[in-house]
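All protein chains of the complex are present and in place, except for one that has been dropped.
Chains: A and B, in written order; residue numbering restarts at 1 for each.
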Amino acid sequence: MIEIKDLSKTFPARGKDAPVEAIHDLNLTIRDGEFLTVLGPSGCGKTTLLRIIAGLEPWDHGSISIDDKDLRGPGPDRAMVFQSFALLPWATILQNVAFGLDVRGVSKKRREERARELIDMVGLKGFENRLPGQLSGGMQQRVGLARALAVDPEILLMDEPFGALDEQTRRLLQEELLVIWEQSRKTVLFITHSMEEAVLLGDRIVLMSPRPGRIVDIVDVPLVRPRASAVDSIEGSAEFASITSDLWQRLREMQTFRRHHHQDEPAA
Amino acid sequence: MSSVASSPGVTRGGGLTGRPRSFSRRVADSPWLYRLASVAVVGTLWQLSAMAADSIFIPTFTATAGAVVELIARSDVWEAFWLSNEALLFGFVSSVALGIPLGFAVARLRGIEPLIDPYLTILLVVPMAAIIPLLIMSLGIGMAARVVIIFLFTFPIIVVNARAGVRQVDQNLIEMATSYGATERAIWRRVLLPGSLPPIMAGIRLGLGRAVTGMVIVELLLTPVGIGGLIHESRARFQSAELYGVVVLVVVEALILISIARALERRIAPWARGTALSD
Partner (left out) sequence: MSTTTAVKPRRFHPPGLAPLGRIGGSIAPTVLSLGAGAILWEVGARIWNVRFLPPLSDVLVRLAELTADGLIVVSLRNSLINLALGFGISLVFGIGIGLLMGAYRKVEMALDWWVYGLDTAPGLVFAPIFFAIFGLGPEPIIAIIVMYAIFTIIVNTVAAIRTVPAPLIEMGRSYCASDRQLFFRIILPAATPLIMAGVRIGMGKAVKGMVNGEMFIAAVGLGAVIINAGRRFDSAAILAVLFVTIIVATVSVKIVQLVDARLTGWLPATQRRRRANG
């Protein structure tokens, strides 16, 4: 369980730019095993939040604890999947997937075994000795996912992982992510700017708004689980439509409100 | 449930690996401290080893510094520098004036490019200094020879960068302009020339560096007038401090010229990325 209390972070002024309050007094509890999506327009602080939880970014005020232990930098309990894939271009797929284990000092034999398992799980069997440059975007992200799963983290942090992919690939990977997740039920924190994605994947949706970054609402997604096998019917359902249109309304309000009022008050 | 675990008030992820730096470390991080310290260290080491060597050929740091001051005060030194730089001026300016259009032409006439290319490559690779004896044979040792030599040093890199400048202009922009009905002249004026400006400016900066190199090489290998003359004199009279002093002045001149070129580059083409072709 991740507990975030009164979290604030400001990026200091750079050159001519004013300081940016990325996150302001944020409170959030993430339950074990839940798939939490964070949705919001650009600049609302969602990626910053993720990076802070990953241990990559310091914060100014507030506290974060994971299972009642204070957060202190990156750790083996969390693993991240990056929007830009962040694969080592000179290493084979096998080496890339084994990277997290390698850093930890796991023996070559064991880490390669585990890597092969995961390469198979994400459907890339046979590509172990290829280089990332030889793979498509969708395949590269699967490698990124495999790498994250290889270290068996408790928490999976996903930073708009499908943002750089075309729509068809994205849909395929969403489905596959559901399949994989439903087998292991890790805690997932998933950043997106797509409402459909947030509703399709998440148990709850954290809606964030920018300037300063804060949580506007937390929406429950009452769609049944497991969803992986029923993605198409879910997306066609009335419930799905109503939740997404409601989210869109709110996101829209955020933009309009900002445009007309230039204030830091939460949208009505 | 304590408050912040990590360091407060970090300006940017510190160091190479992005780990936040502590406040005390940031205070000690001013570059000037280290720069001046390194100058002090070098100066001290120089002074000590020069005194230890006690050789007429190795002047001390202080002696050299003194010589530099003296040299700046002498009018014949300024005359010598001006003489050498005259050749630099003519050679460099003619290089730029001829090199840029040639670079454009080579880029534009696609058919010619593979034919001209080997010669450009050769010109870049050839140690131009070796050509100097040949040029002396035909042009003597006067101003003409110097200008030609500096021209030869500078010309290839200007051409190559002008060509590269045109080549790297985004094709989409050209197609866009064509689709709006732009004539070839308009495309040149509005897309190709501005678009190729950054590499051209970088080429000019590199060319200036080469021109200065050419000037120095001419001075060292040719007969002694100008800067070469000063060096020759100092060596002949065993005035090492003076010799080192002249060298320092030459280096300083090179630095000043290149800094000016860099500043111009930034002002004229601020949107540039580092895409210049160096030699």
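Keep in mind that, in the parts below, a contact is a pair of C-beta atoms (placed from the backbone, for glycine too) under 8 Å apart; a residue touches a chain by one contact, two chains touch by 3 or more.
Remember, it's a predicted structure, so these values are computed and weren't measured experimentally.
Colleague: Could you tell me which of B:L89, B:L102 or B:I174 touches the chain that is not displayed?
Modeller: Checking each option in B:L89, B:L102 or B:I174, the one touching the absent chain turns out to be B:I174.
Colleague: Which of these touches the unseen chain: B:R35, B:R237 or B:R266?
Modeller: The one listed residue touching the chain not shown is B:R35.
Colleague: With the missing chain put back, which residues of chain B would touch it? List them for me.
Modeller: 15-19, 29, 31, 33-35, 37-39, 42, 57-58, 104, 107-108, 110, 113-119, 122, 125-127, 129-138, 164, 166-169, 171, 174-175, 178, 180-184, 186-187, 192, 209, 212-213, 215-217, 220-221, 231, 235, 240, 243-244, 247, 250-251, 254-255, 258, 275, 277-279
Colleague: Name, in rising order, the residues on chain A that touch the hidden chain in the full complex.
Modeller: Residues of chain A in contact with the hidden chain: 54-56, 74-76, 78-80, 82, 84, 86, 88-91, 99-100, 102-104, 131, 133, 151, 157.
We take it that only the chains that are shown with their structure count from here on.
Colleague: Quick one: report the Å distance separating chain A from chain B, using the average Cα coordinate of each chain.
Modeller: 48
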